[in-house]
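Encoded as structure tokens, here's the structure I'll be asking about.
All protein chains but one are shown at their positions in the complex.
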Amino acid sequence: MVKSRLLTLLAALALVIGSLGLAACGDDDDDGGGSGGGGGGGADLGTIEEGQLLVGTDTPYPPFEIGQPPEISGYDIEVMDAIAKDLGVEVTYQDTGFDTIFRDVQQNLFDTAAAASTITPERQQAVNFTDPYYEAQQALLVPADSDIASVEDLGGVIVGAQDATTGETYGNEETDAEEVRGFPEGPDAVAALVTGQVEAVIIDLPVAADALEQQEGLEVVEEIPTDELYGFAVAKDNTALLDAMNQALQKIKQDGTLAELYQKYFSTEPPSSVTEGTTEAS
Amino acid sequence: MDFIVEYYFDFGLMGDEFGRVLDGFWLTLKLSIVGGILSLIWGLILAVLRQLPGRPAAPLRWLAIAYIDIFRGIPFLLILLLVSGSMAAFQSEGVIPRELGIPTWFGEGSPFWYGVISLTITYGAYMAEVYRAGIEAVPPGQTEAARSLGMSHGQSMRHVVVPQAVNKVIPPLLNDFIALMKDTSIVSILGALEVVQVGRDIQSEQFNGSGLILGAILFLIVTIPLARLVDVLIARQQGRTQRGGKPAPARGLAGGASKEGDL
Partner (left out) sequence: MTIDAEPAVSENSNAILELVKVHKNFGSLEVLKGIDLSVKRGSVVCVLGASGSGKSTLLRCINLLEPPDGGQILLEGRKLSEVSSADDINYVRRRVGMVFQQFNLFPHKSALENVAMAQRTVLGRSKSEAADRSEELLERVHLGDKLDEFPDRLSGGQQQRVAIARALGMDPHVMLFDEVTSALDPELVKEVLDVMRELAGEGMTMIVVTHELGFAREVADHVVFMDEGVILEEGPPAKLLEDPGEDRTKRFLGLVLEH
């Protein structure tokens, strides 16, 4: 008799805690990252939820993505916030794995992705990209006392990179590296470099520069000019959103917002490939 | 529905990438076999330590119990990250030599050995409990007979108790091995190119998940026959009992441990 009453009490308690938990989760989701737009979103943007922009991202990847939603920041985030403001929508960021992010956009799990993503023909088979908002180079990051001076010296070396990035592809296709080891997050590759599990890392130059600031005993021995352009991924069938985002991007390029952010994060002017670049939809 | 078939069951792609997925599965098998054998040995050692009689052996017993509790109580992923991180850190601080801190023995990279070490540390603890159940299921009369004949504790364990215990617990040990084999996929987080990671790489390159399904099929080719073997062994043991000969296996041993389930 007592036992069944106890069970009922426990079940009720579980229900209460469960629904409180769900409510709390719901609240978190509503917390936007950067500046959300004011009321009434723009014309039908084809977003998953009207007036809301759900952005997939892969954090941490400083200086492009720093911290965790909802307190997430970084270059990508600030540019996206500016676009969202112009579009008059609220923006929400969600962390996910980089190796599935384009598929997720393709399948409309997100409206768009802001994840330091290089525009490549392979990726363009799955998603569209906005006009470029950043030009990237890869960097070869090694310990300060290393004998490696350039990518030519990578024969027989164990190189680290992030899974599914252009740095990983470069290591596999353009160097004689013994092994290119893929890590789930960029900073994991740097950590492996610091402890000596890999002897070099190929990663986006600003990320390498950030690593130099955070970590002693590393150096960038080569800037690999790959002239990659970053864009925000958008699902192929959502031309409305693509056009709207490109328009907003154009505006912030023209009114100096983008240049300001470029200075803030990279201490340099945006190159013409960015300010004047457009992406051909494929 | 069409999308699912195209995305996950593209047999053409499976054919194209078969060699690569098989290479990954070969690594999976290597991790499983090396880690599995070492776990079986380490688990037995732990179980024997746990059963040592007498006052002087008490610290060893307590250490074994603490070890088993700790490594059955933490997720395998955590142990893997701690092992790899600390070993690499110790060698970079000079506490241990590089050959030990970043092991690349027999041509396998450090993620492989971190994986093997972590699997052994973890599954040794699970298997120790399985062995213990087996040892405790051996009738006390066996030990009494052995001791009465003048055998020491060590001799009676070695010749009488442990052989009978191990024989009883082969099914749950096999179940633990299957769990271990599945957990090798977690070593991908250190960059090991085991079969699941290969599937993920294919997915991110080609936007198609068929590599994952192919990996799953390869797993099942091994795990399903193993599971049937477990069933056969259990049935054979129970058959013996009904003929009235050997003692029955202890209850509750047929279910193996997994990192999630058994706490």
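Order of writing sets the labels: A and B. Residues in every chain begin at 1.
What we mean here is this: a contact is a pair of C-beta atoms (placed from the backbone, for glycine too) under 8 Å apart; a residue touches a chain by one contact, two chains touch by 3 or more.
This one's a predicted model, so the numbers in the text were calculated from it and none came from an experiment.
Indicate each shown chain that the hidden chain touches within the full complex.
So, taking every chain into account, the missing one touches B.
Given the contact definition stated above, which residue among B:Q155, B:Q206 or B:T223 touches the chain not shown here?
From the options B:Q155, B:Q206 or B:T223, the contact with the absent chain belongs to B:Q155.
Tell me, which residues in chain B touch the chain that this view leaves out?
Residue positions of chain B that touch the missing chain: 139, 141-142, 144-151, 155, 159-160, 163-164, 167, 240, 243-247.
By our rule, only the chains that are shown with their structure count from here on.
Quick one: chain A and chain B, Cα centre-to-centre, how many Å?
37
Spell out the residues on chain B that touch chain A in their complex, using ranges where they run on.
Touch list, chain B to chain A: 84-85, 88-89, 91-92, 98, 101-102, 109-111, 189-191, 193, 197, 200-201, 203-205, 207.
Write out the stretch or stretches of chain A touching chain B in their complex.
98-100, 102-103, 106, 122, 125-126, 158, 160, 163-164, 179, 181-184, 191-192, 194-197
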